[in-house]
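Note that this complex is displayed minus one protein chain, with the remaining chains in position.
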Amino acid sequence: MAERRTGDVILDVKNLSLRFGGVKALTDISFDVREHEIRAIIGPNGAGKSSMLNCINGVYQPQQGSIQLRGRTFTHMNPRRVAEMGVARTFQNLALFKGMSVLENIMTGRNLKMRTNILQQAIRWGAAGREETAHRKVVEGIIDFLEIQAYRRTPVGKLPYGLQKRVDLGRALAMEPQMLLLDEPMAGMNVEEKQDMSRFILDVNDEFGTTIVLIEHDMGVVMDLSDRVVVLDYGRKIGDGSPADVRANPDVINAYLGTVH
Amino acid sequence: MGSFLETLLGGLMVGMLYSLIALGFVLIYKASGVFNFAQGAMVLFAALAMARFAEWIPRLTGLNNKLIDNSIAFAGAVLVMIVLAWLIQKLVLARLVNQDGITLLMATLGITYVLEGSGQALFGNDIYKIDIGMPKEPVFILEKTFEGGLLINKEDLYAAVIAAVLVALLALFFQKTATGRALRAVADDHQAAQSIGIPLNRIWVIVWSVAGVVALVAGVIWGSKLGVQFSLSLVALKALPVVILGGLTSIPGAIIGGLVIGVGEKLSEIYIGPHLGGGIEIWFAYVLALAFLLVRPQGLFGEKIIDRV
Amino acid sequence: MLYRENGQFKTTYRADQQIFPILQDRIAIALLLVVAFVVVPLVADAYTLRAILIPFLILSLAALGLNILVGYCGQISLGTGAFMAVGAYAAYNFMVRFDGMPLLAAMLLGGLMSTIVGVLFGIPSLRIKGLYLAVATLAAQFFADWAFLRVPFFTNNSSSGSVSVPSLSVFGMEIESPAHKYLFCLAIVCVFALLAKNLVRGHLGREWMAIRDMDVAAEVIGIRPVYAKLTAFAVSSFIVGVAGVLWGFVYLGSWEPAAFSIDRSFQLLFMVIIGGLGSIMGSFFGAAFIVLLPLFLNRVPTLLGIPISVSAASHLEFMIFGSLIVFFLIVEPHGLARLWSTGKEKLRLWPFPH
Partner (left out) sequence: MPGALPASRPTTVQTTFPRLLLEHAAARPNAPALREKEFGIWQTLTWRDLAELVEALAGGLADAGLQRGEHLVVVGENRPRLYAAMLAAQALGAVPVPLYQDAAGAEFVFPLVNAEVAFAIVEDQEQVDKLLEIRGQCAKLARIWFDDARGLRHYHEPGLASLDALIAAGRAYAAAHPGFFAAEVAKASPDDVAAMFFTSGTTGTPKGVVHSHDTLIDRARAGARFDKLTERDEVLAYLPPAWIGQNIFSYAQWLACGYVVNCPESASTVMLDLREIGPTYYFAPPRIFEGLLTTVTIRMEDAARPKRWLFDRCMALARRVGPARMDGKPLALLDRIAYAIGNLLVYAPLRNTLGFSRVRVAYTAGEAIGPDLFVFYRSIGINLKQLYGSTETAVFVCLQPDHEARNDTVGVPIEGVEIQVSNSGEVLVRSPGLLKGYYKDPAATAEVLGADGWYRTGDAGFLDASGHLRIIDRAKDVGRIVGGANDGALFAPKYIENKLKFFPYVKEAVAFGDGRDKVCAFVNIDIEAVGNWAEKRNLPYGSYTDLAQKPAVLELVRECVEKVNADLAADERLAGCQISRFLVLHKELDADDGELTRTRKVRRRFIAERYQVLVGALYGGRSEQHVETEVRFEDGRTGKIAATLRIVDVKTYPPVGRAA
């Protein structure tokens, strides 16, 4: 019943190419993402999906092409700037901070918004304390949203895989991003975990109007979630459009033969 | 001019020893990704063993043939180093697989202390001589080129030869023997090596043994020059900047780096030292390496690291 | 078993975020402080204070500083001794060159100097990973050893190369008797421990840990490695520097560069590993352990009637330290502090095992 209001283009990737030494990870990829939409990038394993995300948030530097984010064009990004421009992401193989509790992990997502200096923090009394509390409130909101109240103080390492994924999402949400890049959010999950995660993704998109770029190698999940889908294979774009179109696209079917689950 | 060349040669000699020690580092790092801080301690340990064995054997056996004594002692020391390698692998590294570099480094720090402690406890903590009968008397060469000629120690020449031979042997070992090839495979990619059925643990024991033998040779040469004592393990720390300079994973790098540092050190001591109050040897190597790091983090011959996400 | 947590519910975030959220812990720590500040000075004899407690406190402080770098930010350092030295010599120079320089001021300036040097040698850490960094910090160590030995300026041209400080006083109070020195160190250690604790539980601390645990993820959420690492170096070497000042001024009184040799650096690293990486309390455990073990080794055998020579004892010490390092890295990478906290958890859940 949630009618989604997609706006105009906020991310526009143009002719992006990325090589590691001789290996071509991405070749001349172009696609765009509209505000408030759920955009999926799918493709078999090793199609270059993750590399794509890593270019968008500046972990990798593409050799060619440009990325236009919220009107500004970059030939290469740096993670900090991307973060400041309101782009958050989650990771395929969990990249949580093992040494910290759930609460602390999500708190790190607020760092960009923390202002007090080192001395204030050392003394803590006053400004730093207030700041800490203010951001704690926001983070608690997210914990409540993701229904992980029972694990607040648990070290993330001790959590089951599905919950760790949730914490990863929570950390990204703590940045209050306009755009959220999700790298295989459902990889290795059982059915109901997948359902939960889908619900959360939709809710995020609903409640906060967050634009979502979603990577999956399993077509099934994505199709009912996303508005538009890009299909990569061996670093090339072989399809782009509504789930229906993509499903019909012969190249896609080819690429997926044998890998469809 | 002459003095310059002498310094240069002296530098090369020292450098060569650095190279030997550095070689140990590189071998181990290549094969197991462990930054073996204990290499220095291994040199000390090996040298102590050798020195004391050479001293004890005549007493036990009563036969006083230097050559035999020394060779038995050497063999004994080699054996000791192999056992040591096995113990280290079994007791420490096997239990720290997939730990990050820093942890492993700190572990080898621990090993350093154990070796230094046990080494001295077992073999005593005085200064011991190793006499493998290398001729001590100096020789003059190039007397025609300029008056006075150059003064060099035969001993150093021998040492150089020994070192060269050792390096050559290692090269052969790596290129020709099956184990050598296996080692290279492991160095390139652990998982892959394992998947084609190379027994990592055994490989690693071998590597540590080889490194142990290299340490022994270095220790013997050094010991016969200056005697075996605790400071040896500190001198060995000089090998760290060497590997940084040469690149953690490159054997040629280790050798070149060693020579560069050795020479640089001596020259700087002579030509810069006086202006700085002397004794700059102790840090020159490091600062050189450090400066170099900033320009080229992977060292002279090391390969670039791309960490994938 | 000792815990009674029913009814200890938190109605404000301030209460929820305090350092010791559990009442029983607050009581325990209060008692500990009373003992440390009041009872100990009254009962402890001069030897205990001079030979055990004072070095323990100062080394704890240094270990704490190092722990921030190694334990919290994951940047290894083998040059701690050097940074202590910088602190000590800097403070010394401020004292002798500006008369009327108050001790505390000199101490802080010493820390500041050490901070500058620390950041200087930390800069490589931005380009290079752990192993290389070890070498960089080692460079600092050797450079410092050399500088303080060979550059007369630092020793104020003292002929012997060793320096000694005039009598100490804070706010007009003479710090002469061991008890005074002890209290002085204790006060400073407590203050710094508190400040450090606040830092590591604040967002800076989280930045450090984030870099330590998963640097790529950290960058992606907008943490700048440069800033995180350099602040860690700065804070760490400041505290270490201050510890250096105390070591020189309060514990030694007069010293030579050897007092801050590479062995000191290793010793401190061991304290951190054994005590517990990434734990303030661990620094104290580690220091206590490493200060007490030698005494133990020197006494016990004789008590057991098997006297061992001094050198044998020191060799034994080496071996024990070494094996303990390995042992802890393998069995409990978070050291004594983790053992402590697991024990505490068990008490909270008693009689249940988990």
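Before moving on, here are some points about what is shown:
Each chain gets a letter, A, B and C, in the order it is written, and its residues are counted from 1.
We take it that a contact is a pair of C-beta atoms (placed from the backbone, for glycine too) under 8 Å apart; a residue touches a chain by one contact, two chains touch by 3 or more.
Computed from a predicted model, the values in this text were never measured in an experiment.
Every shown chain touched by the omitted chain in the complete complex is listed here: A, C.
Of the listed residues A:7, A:141 or A:220, the one in contact with the hidden chain in the full complex is A:141.
Residue in contact with the omitted chain (choice from C:3, C:37 or C:327): C:3.
Within chain A, the residues in touch with the undisplayed chain are 1-3, 103, 136-137, 140-141, 143-145, 147, 149-150, 152, 203, 206-207. Take chain C: the residues that touch the chain left off the picture are 1, 3-13, 15-16, 349-354.
Everything below uses one rule, namely that only the chains that are shown with their structure count from here on.
By C-beta pair count, the most extensively touching chains are B-C.
Located most centrally within the structure is C, per distance between chain CA means and the overall CA mean. Averaging Cα coordinates per chain places chain A and chain C 40 Å apart.
Chain B and chain C have centres, each the mean of its CA atoms, that are 33 Å apart.
The set of chain B residues that touch two or more partner chains comprises 309. In chain C, the residues touching two or more other chains are 216.
Within the complex formed with chain C, the chain B residues making contact are 35, 37, 91-92, 95-96, 99-103, 105-107, 109-118, 120-121, 125, 234, 237, 240-241, 244, 248, 276-280, 282-283, 286-287, 289-290, 293-294, 297, 305, 307, 309.
Listed in rising order, the residues of chain C touching chain A in the complex are 13-14, 17, 195-196, 198-199, 202-204, 206-207, 209-210, 212-214, 216-224, 231, 235, 278.
On the side of chain C, the complex with chain B involves touching residues 70, 74, 76, 123-124, 127-132, 134-136, 138-139, 142-143, 145-146, 149-152, 216, 262, 266, 269, 273, 311-312, 314-326, 329-330, 333.
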